[in-house]
Structures are given as structure tokens and as C-alpha cells.
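Every protein chain but one is kept in place in this view of the complex.
The block that comes next holds subunit A.
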Amino acid sequence: MTDTSTERGGGPPSSPTAPSRSFLSQLELDLRLLGMLGAFVLVCLVFNLMTGGQFLTPRNIFNLSIQTVSVAIMATGMVFIIVTRHIDLAVGALLATCSAVMAMMQVRWLPELMGWDLGNPALAWAAIAAGLAVGTLIGAFQGALVGYLGIPAFIVTLGGLLVWRNVGWYLTSGQTIGPLNPTFQSFGGINGTLGEGASWIAGLVAALVAVALLFSARANKVRHEFPVKPLWAEIVIGAIVAAAILGFVAVLNAYEVPARVLEREFAARGETVPEGYTAAYGIPYSVLLLIGVAVAMTVIARRTRFGRYIFATGGNPDAAQLSGINTRWLTVKVFALMGFLVGLAGVVAAARLTNHSNDIGTLDELRVIAAAVIGGTALSGGIGTIYGAILGALIMQSLQSGMAMVGVESPLQNIVVGSVLVLAVLIDLIYRRRVGGK
């Protein structure tokens, strides 16, 4: 949306081809994005130094990625919620309800009802469909209470925080439900990865698509006779993006499956590991899922009427209404989408733990809101980006696991994370004031 447009970066309005512009400004990069990337890189480097190189190993990067997915998926939905000037405090509790429904479906209800074997892949898909439906419906219900009955979202979801966690408890009678179906577990991270070859193919496709999008956007601008940045700048950005994607794939591919895991896998098929055989994990399915969500949510935010109305309503609810936008129904849709994403995050969270426990998703509402806010979503509404929220989730997770690796006590970890949240918002406020935004 508009807050990503670099022209907003202040300074005198210079013509787009003015020769006086610096190298960086010719690239027309988003300053806030650069700042956040800088903070992320700094966090990584500092922890890498403090852990003697343990932080930036392929294994830890792999773990960081899969730990971030669940919160990051929900954070993208929270961006829309906060942009429309609402809040959702119930996401962690709703995740527990969705997870409970999915666990009960695959471990108790369906096997008893249909007589399916616990390892039947259909169980996983039926359970996921049920979990997503429950999340979407509960989200829509909360949205209707906010949009049509006018109860503040803070209150509706504060109530939901208590209600849904304990609805989850009743569904399972407070028991831990597991082990979950193997197909279901493959969405958790380490138990479901693309492997080396497919990861490279996925990376190459992603890089090509990214570069193609850059140039088609440029062609579109040229067609409408809008100013474009110099071709070399476009190429530099394309190269950086492609290198980042392939670099990420290379790191994940460098994380090799431990020898004893391979032995176990081969033994299960009655074979032995061939001499010198190695295999890499590659991209986890859960990370692919997050990337898919990120792309879809970005398209919704920038290229659909739904997204346009979300931002318009956040910027000026009265103007949106006078423009003929049904802001009440919009609220229902935004909360339903949040609920759907909570269901999706529930799949990843439960699959990663390999079972459902009642405390799943505890305090996730705070992590999700913090990720969105650190990622530049303004609580006053109207401003926020999907990539920002994901980066925010990644920064939070890096801080948390970095401190754990360094051996910081857990109370101090929380003190640091809390302080970082407040500091990040302060820095963002100062930045916005200086560039003259709101």
C-alpha cells in the first residue's frame, strides 16, 4: 500500500530522472524495510558472535524458520485486523480450539466413526478442513459481534481469550491428544521437507517469478508512461532478490539429515544406508506454507478491492462508508480471514509438537500482535505491511531463541522482548514523524 511507496521518504520533490540522486535513492528501496532488515541482521550477527558461531549454522536457521511459521502466519492476519483499527486478543486461545478439533478428528472421532486406520492420510486432510472451518466460523462470529453489534473488538476477543481456550479444554477433556497422524505431522517442520533437489527447483522457480514480476511491473509503468527507475537499478534489485532466495535454499539444503535418522529410515524399509550416502532436509513444507500465505496476503492487501477497502476503512472509516463500502461486512470478513489463518497456524503448531496439548498457543496473541507492531503496523489504523509482520515475527523469534542459546534466564528473556517491542514502536513513531507521515 501507500506506506511502502518510497516517494514518501520526504525530501524535496525531485523529478524522477534528476541526476543528483544517490545510488541508494535510485534503487527506490523502502527505508523502513531496510531498517528492519538491518536490525534483523544485527541481531543475528551479535548472537552468532556470542554463541561462537552456533547461531548462524544451517541447523539453527532451519529451526528458527520452523519456529517462526505459526506466529508469522497469524501476524499477517493481525495486520488486517489492526489496520482496520481493531485488535484480536483471542488468536492464541482460538488456535487451541482449532488444534483440539483437528486432534480429536484424527485420533478419536473419525477413526471411531469411519473405522479409518490412524495412519490414513485422509484423516489429516479431513482434520485440517475441519480445523480451518472452525477457525473461520469462530472468526466470523467474533467479527459479527464487532461489526454488527458494535461491541469493541478488545472486549469481544478478551472474552474469546477465556472462552476458546476452555472450549478446547472441554473438547479434549483436558487430555493431551496424540500422536497425530503422520501426514498431518509433515506440516510441522522437520517431519516434512522437500529434500535437496525439489528445494533447488522451488528456489529457482521462486527467483524467476520474482524477477519476472519486477520486470512486468516495470513494463506496465512504461506502458502508462510513468517514470521508472534506471534499468541497472532494476537489475541490481532483481539480482539481490534472486540471490537472497537461492541463498536461503542453499542454507536449508546444507542442513543434512543426521546419520542415525537415515539409519532409522532405511531400517524401517528393511534396507541399510549405502556407504557415503547423505541427504539434506531442504525447505520444510511449513515454510512453503508461510511463503504461500505471505504472497496471497500481499496480493489481497495491494491488488484486491477487499484489501483496498481494508486500508481505506483504517485510514478514514467515515470516508469508506460514504464511498459505499459496507464496513460492517468488511469487519466480519477481516475477522473470518484471521480465524482461517489461526486454523492454518494451528496445523503447523500442533504438527510441530506432534500432539495436541491444552496449553498450545498460550501467549501467542501477544507474540502475534508484537510481530505485527514491530513490523510497522500502526495501531491508529490504515498502515501496515505483510512482509513487515513476517519480518517482525522473525526478529522476535531470533531474539528469543538467541537469548536461550546464550543462556539468558527465561524471566530476563521476556523482559528484553517486552522492552524491544516498546522501543521498536518508539523508533517507528520517530521515523514516521520525521518523514512527515501520520
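Things worth noting here:
In this section, a residue touches a chain if its C-beta (ideal position, glycine included) is under 8 Å from a C-beta of that chain, and two chains touch if they have at least 3 such contacts; residues count from 1.
In the analysis below, contacts and distances are computed from a predicted model.
You can't see one chain of this complex, but its UniProt record names it "Sugar ABC transporter ATP-binding protein", from the set "Sugar ABC transporter ATP-binding protein", "Histidine kinase", "Formate dehydrogenase cytochrome b556 (FDO) subunit" or "RNA polymerase sigma-70 factor, ECF subfamily". Taking the complete complex into account, A:Gly314 is the one of A:Gly314, A:Gly339, A:Gly376 or A:Gly402 that touches the chain left out.
Across A:Asn220, A:Thr278 or A:Ser410, the residue that sits in touch with the chain not pictured is A:Asn220.
For subunit A, the residues in touch with the chain missing from this view are 1-3, 5, 7-8, 13, 220-221, 223-226, 299, 303-305, 308-309, 311-316, 318-325, 382-383, 436-438.
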